[in-house]
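The complex appears here minus one protein chain, its other protein chains still in place.
The block that comes next holds subunit A.
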Amino acid sequence: MVDVTPHGADLIPPAEVGEMELYHPHSWWTKYVFSQDAKVIAIQYSGTALAIGLVALVLSWLMRLQLGFPGTFDFITPEAYYQFMTMHGMIMVIYLLTALFLGGFGNYLIPLMVGARDMVFPYVNMLSYWIYLLAVLVLVASFFAPGGPTGAGWTLYPPQAILSGTPGGTGPGIILMLVSLILFIIGFTMGGLNYVVTVLQGRTRGMTLMRLPLTVWGIFTATVMALLAFPALFVACVMMLFDRAIGSSFFMPAIVEMGEQSPHNGGSPIMFQHLFWFFGHPEVYIVALPAFGIVSDLISTHARKNIFGYRMMVWAIVGIGALSFVVWAHHMYVSGMHPYFGFFFATTTLIIAVPTAIKVYNWVLTLWRGDIHLTIPMLFALAFIVTFVNGGLTGLFLGNVVVDVPLSDTMFVVAHFHMVMGVAPIMVVFGAVYHWYPKMTGRMLNEWMGRFHFWVTFIGAYLIFFPMHYVGLVGVPRRYPELGDTAFIPPSVHTLNEFITVAALTVGFAQLVFLFNLFWSIRHGKEAGDNPWRATTLEWQTAGTPPPHGNFGKELPVVYRWAYDYSVPGAAEDFIAQNDPGPATQGGPA
């Protein structure tokens, strides 16, 4: 508790930067297609990501059908299974989650939440989306290439990724995949620079870094990480492309391929793994940190209580971001490393549990004695906390070298990362869509379809992934299209595989309800008004809903307080918007 909040704008410093020059669209094309407005770009990013995500969803059904009922479906050959698996993984991690959190939510929320008219360089921002779309199209093209897409597994480990025996290996599948990734990185860099500079240099008056909503902190930190981690993937892709296309040997050792000595000589497959995971581990947090940030805001808003330990939340986000750059080799315990390396990386990996646990405690303490409204965003936020703790605990098993070695490459690993990196962030995606859809369209999503969607997804996800832990502990390896009559696998595993498949198909169909709801509610949803959740942050205080071009009216908002003034004692309402000068002379904890 500090002194009485003084009143008046005289203490807010004057604007340092003049008004930015907005590009005003003149035609339908420049308004809705080649738009430079971050809000339109955000919706383009989200739409594309959801569309390609739908492909990944169908691929997961096909994989589950094969695992649950092996031999029933003739068209799912082992080769096709590997191709489905590879594309499912790559699409979900990069083209859906990364693009949706940073390109989608980042574009929509950053300018609105920091009080800016738009991103700092709207033209570059527009290019970012179009290059992303190109990357997606190249990826989709590989489905139609001779031999089909690559079946190397989403990690694309050499040497097998570029050998002809790999599914799709004789065709251009792997080349299209690598080109698509390179394009994605170029496009993302253009967008990412915008997000970072907008947060650092484009905030409105009164908006200090420590008044940013945690959503912005999460997306900002993740973007910085992505700008530093994607270069490693870029380099790995370029080098593998050369190995495949012009016969260099960066990653290819001397090897016998199809009974013949391959022309490659002297490359290091382990080097690829280091480069890939130097990107790959930060990538986990590139997806997780925006989720952390968004869920903090959802919980605070829907529990009508200030976030517990805001400063610690910020430092935990930054700390996790920094630590995630020194843990990458915990993905490589079985790859053949010096044992001391394993020791080092196990230690750093377990240290990440500290800031992560701080965040979980803070979410729970925010809920504690809060005025919890079980709205759909809140339900998804709660589901996230539970799921994330779940996935985090199995992470402790896999972070320790001696426990990881027997668990490595089993279904336990699949269950772990689907819990922590699949289900948990996607819960936040859903929560965020239900939360911000009213701002994007002016209408609420249908309540009952939403509740149906939540319960089927939440319970279904556990029905899918809990048994999978057991299947993995029994020793069932991942990436096997069928198990056959292997002696050590008990009959219960086969029964569970059928059960998981049924659950997965059910959850999948619930997502179609969600998609239907997205379209149906544009016309038929309940009118939302400007601030349906009675939230404090700036995006709910815009001049209209959806916010107009330029976001705010003639004057940019001035920020007087942090983003979490909920249920302030003595205030007229149970929230005080960030741009509300507030109960100036009443004193107390304004």
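Note that contacts are C-beta pairs under 8 Å (C-beta built on N, C-alpha and C of every residue); 3 or more make two chains touch, one makes a residue touch a chain; residues count from 1.
The rule is short, and it goes like this: contacts and distances are computed from a predicted model.
Selecting from "Putative spermidine/putrescine transport system permease protein", "Glutaconate CoA-transferase subunit A", "Cytochrome bo(3) ubiquinol oxidase subunit 3" or "Dimethyl sulfoxide reductase subunit A", the unshown chain of this assembly corresponds to "Cytochrome bo(3) ubiquinol oxidase subunit 3" (UniProt protein name).
Only one residue in the set A:Thr77, A:Ser164, A:Asn265 or A:Thr347 touches the chain that does not appear here, and it is A:Asn265.
Contact with the chain that does not appear here is found for just one residue of A:Gln201, A:Gln261 or A:Ser492, A:Gln201.
Annotation: of A:Gly247, A:Gly529 or A:Gly553, A:Gly247 touches the absent chain (contact as defined above).
The chain omitted from view is touched by exactly one of A:Ala51, A:Leu65, A:Leu133 or A:Leu227, namely A:Leu227. Summarising the interface, subunit A meets the missing chain with residues 1-3, 5-6, 11-17, 21, 23, 120-121, 123, 189, 192-194, 196-197, 200-211, 227-228, 230-232, 234-236, 238-239, 242, 246-250, 263-268, 271, 275, 278, 310, 559-562, 564-565, 589-590.
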